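Take a look at the structure set out below.
All protein chains but one are shown at their positions in the complex.
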């Protein structure tokens, strides 16, 4: 399951998508919008995706992880549009025969999603806005 | 939230229990019953807990993880009684400001739960049953 | 002294009771441990056996009191 959506992510559906007989361990990462960035209060974030390519890049990441860790299931759901602090931006779920693989694979997937997948976020503050990660002088953000 | 229960675990309730303002990353581990052990078909598992001490030991683990990784929330729900393959035995959820800490802390907690907390499972096969991990000659199981 | 003992998992199967009272000579955890090994030699076949006192893992040199809640903790296997 790969999903880019404007609607709130239903976490349990992403988890259900990776359920598999023989899966002893499921790992799930949930990335939420934080209320501050570089000490400034975030009013909201604007997410946008190059949707077709984003889905294709996520598929490459999931295929690589499945091969490397013998995953039984994996899923990524990423939200786009306007998100307020506390809302869920991304959910990654994987299932594997054993727990160690589930942790490693899930962390690999979210790390790769953040550097490879064409999705962008703009932080909107009280006095201005900023595309995250766009310019070299900016501090590195991560959730 | 620490919970030892005979009822099916509601995963989303464990996740909701760790939601916190300022939490950029939530990590969730779900341990399910596998259908085979050492090549033999498992009919069901019987879990039992020394409940008061189990809760106390889980609390020690969560306190240590909270201190070490600056967690904003953490929760463990463990099921006891009769569980069939595919059913969820344990859910661990943590929230942290950033994702790396959420992965490390969640893996630490489930690893510690498996070696410190007085909970036991017996595998019931077609022709017999076995307390998991009880004797030195047995293969190590893990989910 | 009299020890009131809870048992779990394979230790319960070996001792045959969920709860029992054992009379031991001495008043330390190690004395109880020795008494158990003698009376239930099958306990030696376990990978490990911890003794909990009042819901905490106890060291062998710890002294027991009559009111203590004692439990036998064979190898755990939660998760």
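Annotations for the structure displayed:
A, B and C are the chain letters, set down in written order, and residue numbers restart from 1 in every chain.
Following the convention adopted for this analysis, contacts are C-beta pairs under 8 Å (C-beta built on N, C-alpha and C of every residue); 3 or more make two chains touch, one makes a residue touch a chain.
All figures in this text were calculated on a predicted structure; none of them were measured in a lab.
When the full complex is examined, the chain removed from view is found to touch A.
Set against the missing chain, the residues A:11, A:42 or A:90 yield one that touches it, A:90. Think of the hidden chain as still there; on chain A it touches residues 31, 47-50, 52-54, 56, 78, 89-90, 110, 113-122, 131-136, 138, 141-143.
Here is the rule we use: only the chains that are shown with their structure count from here on.
Among the chains, the centre nearest to the mean of all shown protein C-alpha atoms is found for B. For the pair chain A and chain B, the distance between C-alpha centroids works out to 24 Å.
Rounded to a whole number, the gap between the C-alpha centres of chain A and chain C is 49 angstrom.
The set of chain B residues touching two or more other chains comprises 31, 110, 142-143. Contact of a single residue of chain C with at least two other chains is seen at positions 79.
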